[in-house]
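With one protein chain removed, the remaining protein chains of the complex are shown where they sit.
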Amino acid sequence: MSTGLHLKPDVVEAASTLLGEMKAAASSLSYAALLTDDGFDVARYPVKSDGERFAGMASSMQALGDAVAHELSIGDSEYIIIASGKGHVVQLRVPGQELVLSALFDNDATVGHALAVTRSFAQKAADLLA
Amino acid sequence: MTMDVQRVTAEPPPPTVDFPVTVGWTQAAMAVQAVLSLGTPVHLRMDIEGHGPLLIDFRHHAFSWSTPLEDFPVDAVHTGLQTVPTSADAPPYFELPGQDLDGLLWQMGINAFGGGPAFWLSPGERYRLTRWPNLTRHSHDLRHVRMIAVLGNAYASTTELAAFADVEVSEAQRLINALSLMRILSRSAAAPAATMAPQAVEAKRDSLFARLRKRLGR
């Protein structure tokens, strides 16, 4: 790939629309971001938030998850969950793309529901970009 | 087995040579030091038996020589040394970039003066490093690294350096000669003696450096 997806206006626009739809589908969603594997912010919800720093962190976390899975010989890391007192972060790779979808849900959502929503929208992102 | 090396007396100098030199790197180092400290606008040409002419362009801090520094002829016989006047706007002495002069000064300094002090150094002085030599480009061993690290962190005389770094005085002297010729030492007659922390003296042979060095087989 010569140019990052974050630099393609049509991808950025489609990704922003998709994250808006994700919020409409899950009211417990408080933040979501699509980012490149190497930590560039492609789109985020809410749009006005600062996504750069989070995109970097999410990509590091994804790579560390992969490194741990590789070290333990358990295949590729499928998703990463950070559960905390005030919410959960669910993060997974967009199938077939060098993209990661990372989403923060408040405690109104169960971890299972958060994972199901994120997985379904990661697939939608994959379909959109295929 | 030792080989008898017959030193050949220099033949009468060819017309271009200013004065004959038969002694070797000591004389060469003296000439280089004189040019560097006086800032005289000259190039130097040295003729070394069996090794072709060695040309030095001080303004470009470069030298040109067909003999690679890895094969530095420690005991070579110098047959001539010539200064060639130049000026700030004159073309370089040879096609640039040539080789970095520091590499030659390192070898010259280490091999001149037979382990005694360079003639421009004075008794009673202490030395401290002003910048590190680029060791990747100079043939060296880890005793050199250790000595240079001492000089990077404390003023030391030659004998103090030898004691701090656990090496022979002549070895410390050769390094000081080289660093001085490279002009990366500051010299002071007034700097007080440094003291090494007692635990460091104790740990010298069992420092991480020593353990790692052993581990890496260096």
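Going by the order they are written in, the chains are A and B; count residues from 1 in each one.
Keep in mind that, in the parts below, contacts are C-beta pairs under 8 Å (C-beta built on N, C-alpha and C of every residue); 3 or more make two chains touch, one makes a residue touch a chain.
FYI, contacts and distances are computed from a predicted model.
UniProt records the chain missing from this view under the protein name "GTP-binding protein", selected from "GTP-binding protein", "Small basic family protein", "Septum site-determining protein MinD" or "Thiamine biosynthesis protein ThiS". Contact with the chain not shown here comes from a single listed residue; of B:Leu38, B:Ala88, B:Ala189 or B:Leu208, that residue is B:Leu208. The chain not shown here is touched by just one of A:Leu5, A:Leu19, A:Ala43 or A:Ala109, and that residue is A:Leu5.
With the whole complex as reference, residues 61, 97, 129-132, 134-137, 142, 145-146, 149-150, 152-154, 164, 194-197, 199-201, 203, 206-209, 211-213, 215-216, 218 of chain B touch the missing chain.
On the side of chain A, touch with the chain left out of the figure occurs at residues 1-7, 36-40, 52-53, 55-57, 59-64, 66-67, 71, 98.
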